[in-house]
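Only one protein chain is missing; all other protein chains are in place.
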Amino acid sequence: MLHIVNKSPFERNSLESCLRLAKQGSAVLLIEDGVYGAAQGSSVEAKVQGAMANVKVYALDADLQARGMANKVLDGVTVVDYGGFVDLVAEHSNLQSWL
Amino acid sequence: MSDEMMEEDGVIKKFMFVNRKAPYGTIYALEGLEVVLISAAFEQDVSLAFVDDGVFELKKGQDTKALGQKNFSPTYRALEGYDIEKLYVERESMEARGLSEEDLLVDVQVVSAAEMADLMAEQDVVISF
Partner (left out) sequence: MKIGVLVSEGPYTHQASDTAYNFVKAALDKGHEIFRVFFYHDGVNNATRLTEPPRDDRNIVNRWSELAKEHKLDLVVCIAAAQRRGIMDENEAKRQGKDAHNIAEGFRISGLGQLVEAGIQCDRLVTFGD
């Protein structure tokens, strides 16, 4: 399953809830303000690092670039463009947006 | 699409509507419920999940008279009449909000986070409000 998170973990609990309810082997794609969840040195870094043992984490390049966060991405997070976003949707048999 | 066409198609998918927002503060819970009601006409395998503040949608005793909005909470009890009977509440979300099953206005299945994760993962279509 692909989980899409679009909110900053400092503003909403959607990333936290997503990580609580994402099964082992699922993918989590961070888009829009969600990309702040992929930042190095933040207070959620340990949580995201820990989650990466169970789920694969992706972040949308255009959103990272726009926010000046492209040079701050945690190791292990895969950066994808919109085409990569489409591929993730196609590769996973189901998906959920954490609105 | 008519029921007959659906039967010809024979497509029955697992639909889950995920409610994560409290009522009244925003319109998502109300308009989400409108989609749920419409979905009943399509004879799909529909379930509702209540996670995070979505649990507050099911709190007993909602009274919106002073607010001047429609109290739509009785609709959750009417879902059974539409053959929508799978209502799942995540225990962790409910307990974190100081609620227990007795606080809820409709019969639900209270499930653990792990069980909710399994339920979500087995859906064909997940729509979140």
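Things to note:
We just call them A and B in the order they show up, numbering each chain from 1.
We adopt the following convention: a contact is a pair of C-beta atoms (placed from the backbone, for glycine too) under 8 Å apart; a residue touches a chain by one contact, two chains touch by 3 or more.
Computed from a prediction, not measured in an experiment: that's the story for all the values here.
Along subunit B, the points of touch with the absent chain fall at residues 1, 6, 9, 11, 13, 15, 27-28, 31, 34-35, 38-39, 41-42, 44, 124-125, 127-129. Summarising the interface, subunit A meets the missing chain with residues 4, 6, 31-33, 62, 81-83, 85-87, 89-90, 94-95, 97, 99.
Everything that follows uses one rule, which is that only the chains that are shown with their structure count from here on.
Residues of subunit B touching subunit A in their complex: 18, 20, 28, 51-52, 90, 92-93, 113, 116-118, 120-121, 123-126, 128-129.
Residues of subunit A touching subunit B in their complex: 1, 13-14, 17, 20-23, 26, 94-99.
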